[in-house]
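Before I ask anything, let me first share the structure, which is written out below as C-alpha cells.
With one protein chain withheld, the remaining protein chains of the complex are depicted in position.
Let's look at subunit A:
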C-alpha cells in the first residue's frame, strides 16, 4: 500500500496546473522522505513488512479485481456467508436444546440409580460392621492386632464384593469405582473398578476434591478410560464418600456411559449439518439465479450504452415483458432514440455549417482574388497617377491586405467552431519554430527598437505538435509582445519537463489591466472600444491561438501586471494523447513585481530569483544579449526573408492611441504590485499602466 501511494504521488501532485513541472519532481521526493522517516521511526524493518505485504497481495489482486467488478459474485458470496452464519447459529441452538433434553433424562435416571447404590453400599457396610463388631468383641486383647489384620483382609474382600455386586445390578448400564480418600491407599482401600475401568483415570480430580470436602453426592462429566485398551467413552460420574465396615471413609463412584446419548446427538448434528449445507448451497444458487435475472439486463444495458457512446447510435436493448427491467429497457431505448435524433440534427447542422463556410470561402475568395490582383496592378502603376489617385491606390492595397487577413482569420475561427480543424501532429523541435518566428519578427522588432532574446534553447525541446499551428501561435505572441513592448526587450523562454513543453513570451511593456488576461482571448476584443484602431490585426489572432493550443490539448495563458509587462505562455503536451498536468514554466515570471518583492523579503531565495530581471540592462550576463539578430538571422536568411509580421493573419496587434496628458481614467486604481495576480485554467491577471509617460500607446490585444 505504501508502495502504491509513493508511485502515484507524482501524478497527484500535478493536479494543480499552475505548478511548474520542474518543481513537481521534488515534491513527491520530499513526501517519500517524510513518510520513510515516519515509518522507520515507528516500525522496525518496515521495508521487509512492505515487501511481505506486496508478496501476499500479488496473487490476490485478480481476485480483488473480480470482486470489485462483479456484482453477481458479490451478492452470491454475501448470501452464502450470511446464510452460513444463520445456519450455524440455528444449528448451535438446536444442538444445544437436543443435548440438554437428552442429558436431563439421563442425569435424572443416573442420579436415582446412584442414590440407590450409595444406600446399598452404606447398608452393606453397616451390616458387615454389625457382624464384624460382634466377633471382635469376643476376642482377647492380644488378638486385637490379629483381628486388625483379618479385618483389613476382610475389608479388601468386602470392597471387591461390593463393587462386583453394585455393578452387576446395572447389567452394564454403569460401572462402579471405589477410590480411597486422599492418597491413602493402605488398608485395602486401593482403587477398584468394575468392568476393566481404570479407576484413577476415569474420575476427574476436581470431583474427587469436591467429594472429599463434603458428605453429599456430587456429579461431573468425564470419559471412562478402560484398562484393556477399549476406546474411552463419555460418561456421567456420580460420586459420594461412604464408610467401609471399619468406619473408614472411601469414595464410591458410579459411572454412567453416555454412549447412547452421544450417538443420538451426533446423529442430530450430522442431520443438521447436511441440511444446513444444503440450505446454504441452495440459497447461494437461488441468489445467483435471482441476481442473474437482474444483472443480465443491466449488463446488457451497460454493453449497449458503451456501444452507443462509441458512436453506434442504432444500438437498442431487447425489451421483453412488462417488469421493471423492461421499463428500464424502454426508457433506455427512448433515450438512445432521442440521442440519435439530436446527434443526427447536430451533425447535419455541423455539416451545413462546414458546407456554408466552405461555400462562403469560395464565393468570397474568388472575387476577392480578382479585386486583389486588380488592386496590385493599379498599385504597381501608381507612379503614373496624380497624387490623390496614387494615395487611393495605396490605401486600397493596404486595406485589401487587412480584409484578406480578416477573412482568413474568420474562416479559420469558423473552422474551429465547426470542429473541422484537424491536427497534424508530428515530433518537432520547438527551438526551430521559435527561431523561425523570432527571425520573422526581427524587422518589426528593429523598427520598434526592441530585441528578442531566446532563453532555454540549449537543449532540444521536442513535442508532437502541428508545426504550422504552433508557429502561428508563437508568431502571434512574439509580434504582440514586440508591438506592445514599448521598445523594451522581449524574452522568449523555452522549457521542457515531465510530459510537457512550454514557450513563454515575456515583454516589459504596458502590461494588462485588471481582468484583461482572460479578455485578451475574446474575439474582436480591444482594450477600449471607444477608440479607433490605427494599426492592423484582425482582433482574432489570440482567439485563433487559443483554439490552436486547445486543439493540441495544450494551454495558452496570459499574465500581466500594471506597467510591468505581460507574459503569454503556451504549454503543449509532449505527446499528442497525453493530458497536461503542469507547465515547465511558471505563468507568473520570476521577475514580476510581486516575486521581486518576495525575493527581497526572503534573501534566501534572492540569488536565484534575480536571474532574469528587467532586461533593459543588458549587463545581466545570464542571458546572452539577443542571439536573434546575430546568430539566428543568418540561419533564417536563407529560408525566410523579411515577411512583414504585422501583415500576417492573426497578428492581432492593435494599438490604440492614448489621449495626451496622461490623465488617469476615473476610478482607475493606482498602480501597485499587489494588484497583480496569476490565474489558471482561465487565466486572469490585471495590470494597469502607470501613466507616467503621456501620449504613449495604450494596448489591447
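Structural remarks
Throughout what follows, a residue touches a chain if its C-beta (ideal position, glycine included) is under 8 Å from a C-beta of that chain, and two chains touch if they have at least 3 such contacts; residues count from 1.
Operating definition for what follows: contacts and distances are computed from a predicted model.
In the listed set "3-oxoacyl-[acyl-carrier-protein] reductase", "DNA-binding response regulator MtrA", "Tripartite tricarboxylate transporter permease" or "NADH dehydrogenase subunit L", the entry agreeing with the UniProt name of the missing subunit chain is "DNA-binding response regulator MtrA".
Within the full complex, the residue among A:82, A:267, A:373 or A:395 touching the omitted chain is A:373.
Checked against the full complex, the one of A:263, A:468 or A:550 touching the unshown chain is A:468.
Touching the missing chain, out of A:315, A:398 or A:429, is residue A:429.
Set against the missing chain, the residues A:124, A:415, A:431 or A:574 yield one that touches it, A:415. On the side of subunit A, touch with the chain left out of the figure occurs at residues 358, 361-362, 365-374, 376-377, 404, 415, 420, 422, 424, 426-429, 436, 462, 467-468, 471, 638-641, 643.
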